[in-house]
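In this view, the complex is presented without one of its protein chains, the others remaining in place.
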Amino acid sequence: MASSSYNPSILLKRIFSLNETSPLILSLDTIAQTSKNLLNEFVYCSSTNKDITIVYISFETINRPSYATNFIDASSLKLQDLISTLRTYLPSPQEKVAGKFLVIIDSINYISNTNLSQFISSIASPNITFLVNFHKDMPELNDNENGIHYPSSFELLHFMAATILEVEPQFSDTVEEEDVRSNLSKFIIPKGMNNSTYMLTLTNKRKSGRSINYQFTINSDTHEYEIFKDMNEIEDNVNNENPEALQDLATFNLSTSAKQKKAKDQVELPFLEAQSFNTGGAIVYEFEKDDDYDEEDPYEDPF
Amino acid sequence: MSFRKRGEVLNNGSRGQAAVPGRVPLPTRGTTSAGINRGPASTGINRGLINNMRSERGTGPSAVDRMRNLSLRGSSPGISRGPTSSQADVPISSVEDSHPGIRPSPATSQQTTSTGTKDLDKLLGHMGLPLGTSLLMEETGTTEFQSVLAKIFASQGIVHNRLESTGSTPGNTHVIVLSLNQMFAKELPGIYKGSRRDVKKFKIAEEQSKVSVSNLSESKAPARSNDLKIAWRYGLNDNKPKKDDDEVLIDEHKNYNHQFDITSRIIPAPTLNEITFISPSQNVQAILVQMEQTIQKHKDKIIRIVVPSLLHPAMYPPNMFKISTILPLLHGLKSLTKKYEGSCVLFASVSSDLLDQFLLTQIESIFDSVMRLEPFDQTMLQFLERAYKSQPNKVQHGLIQILKLPIFSERGEMHVIKSEWAFKNGRKRFEIEEWGIPVEDNDEAASGDNCSTAIGDGTHDHSHSHSHSLEDSTKNTKVSLDF
């Protein structure tokens, strides 16, 4: 395996403390688990480094966070004004400065899709790391008029970001994940969401062109990161049939050809029918004379 | 045939419930007509009911005469006493409390006016629509029950307006219709009347009823007992006129609600003094300004705003289906209804199949109360027709779902009541009754909708003999007595 020489937790810490070069970090969140705790992780890990300037661009947060060196309330600014305000706090691309700059955007959803790429590239500079928060469950309103098939904001950011951090609530065993999701789509927030312990999926695009995936359990109170599972390995294990191992074990052929394998996959196992809950299980009930059907009870409805 | 005897039993037993016309043994929890006439506040012994009895029951000319007398006697105390006497505690409103078309809600004592459909009044929980509130009647499918209700709602306003009992001012009610269709005024139904021709018809019907036994068993006895009950009650009234408060209440509101015959037309047709049409195909502001001017022109009157077939594609151009056009209109209408909450009510009906869920949800959110008519499909109707083979008039036409009730829902109470009420529309009235799935019994079609005691009786021969049915009906009366 050895997909990476890094210990995943160390990689994560390096990202949090901005030691890993990554001009654009995308954090993805939902109403079930917002990335506020994740932001705090960045602040916690980089607090040892005195040379960091944090510029907080806020569309959503009104209360200025204590860690923000500069706070820009972008809710009433036009995009051009925002860029010019931002430039006053940041070095220009040519300038050589010591220290690092972290620009937090909360959240990028409010910058319109067509201006997104231009906005980021106009500010980008070697010393600046963008930490861009994107709400996955805020639907995008694309005006794909005039036949312009521009990618959605999500696709754009996903493409541009070197590091993607996706937070999700940790589901306890008792809670059905399906139920939670259907409730969330009705804006009913179940209890236990937005907890200080949550799941984090890290996608890191390496210089080699590969991208690696890890899932962590993060505890924001103790700042402990625990690897939950290595998603790279899982992907490898899906295809666990190893044809070479079956070679030369017997005098007959143990391995399966592609055609055989396809046929094997197509075999319908018994009881598969029963798992598609389409029609089965209807209660067929017919009244008979002697049936004791309580008319008074509206809930005694045989149908 | 010992009608009288049975009637007496009924009278002594549970007065007010069993002795109700139209009380037919049904395997549901009491029919709605029974429910309506139950209890002191709602005992609607008014002229409409008597007409109803007279027409439906066909007890012969002598009985009709007697009832006529009764209705006269019944109404006279109410008039002499004057309707204002016992309404001191009622909240102040811009319309005089003596208006015959309003009464306090039994639940909240807010001033309330009738929708013209008595069962609907009951279902709203206030014996009508409280002033300042709005009702949306949705209907699925392509049927037009909602427009019937809209017309009756308008007719009730016209009838109130034409009641002579209000002092010197000409008229007490004004109807505003948001519609292009001026024919709406000419299509309004008239009050149901038991004319001479009807009486003749009923004579014939009586003859027929001797042949069709189920008629006898289900209707005659209760009808008879009911008129006995009235005689008995008013007898009491004559002796001690001030004691019986119930009766006072009834008499006070005797013109509150009327019964409409949807095959007839209100005569003469409403004039411009009674009804104002406002076209929905103008811009929203023009509609609202016109509406407010009309309300101000008719101040001191009850204003009934009717929006029949909201968003009917024939009347509403496509741009009205835009959320930013239709919602401001409705928001404006609601605002007017609340601004003049002492005198305004708003009734709108809509075919919900034409609207998508988003639009419908937004429209519903505007109204204080929302109900949805869900007519049965063909298969269900056929099933019901089979089940009620001998009593085709008992076949319900659909379910009426309650989504919101005026005032109650506003308070935060949960009033989504689904599949508990069914409606049927007849010539004489729009009825709402508790819904129960009828027992389909092929062997015993006649008693198919009877109480379970009768159903269990499988050993009978099933020819519809006189004695058999009578026996059944006796059983039923006993059962209803037990309730």
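The first chain written gets the first letter, and so on, giving A and B; residue counts start at 1 in each chain.
The working rule: contacts are C-beta pairs under 8 Å (C-beta built on N, C-alpha and C of every residue); 3 or more make two chains touch, one makes a residue touch a chain.
Keep this in mind: contacts and distances are computed from a predicted model.
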Exercise. Name the absent chain as its UniProt record does, using one of the following: "Trafficking protein particle complex subunit 10 isoform X1", "Proteasome subunit beta", "Ribosomal RNA-processing protein 41" or "Elongator complex protein 6".
Key: "Elongator complex protein 6"
Quiz prompt | Of A:Lys13, A:Lys36 or A:Lys205, the residue in touch with the unshown chain | solution = A:Lys36
Quiz item: Which of these, B:Arg162, B:Arg265 or B:Lys338, touches the one chain of the complex that we don't see?
Solution: B:Lys338
Quiz prompt | Residues of subunit A in contact with the chain not shown | solution = 31, 34, 36-37, 40, 59-63, 75-76, 107, 110, 135, 137-141, 182, 185-194
Exercise. Name, in rising order, the residues on subunit B that touch the hidden chain in the full complex.
Key: 284-285, 288-289, 292, 323-324, 327-329, 331-332, 335, 338-339, 341, 356-358, 361-362, 364-365, 370, 403-404, 409-418
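One rule holds for everything that comes next: only the chains that are shown with their structure count from here on.
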Quiz prompt | Whole-Å gap between the CA centroids of subunit A and subunit B | solution = 58
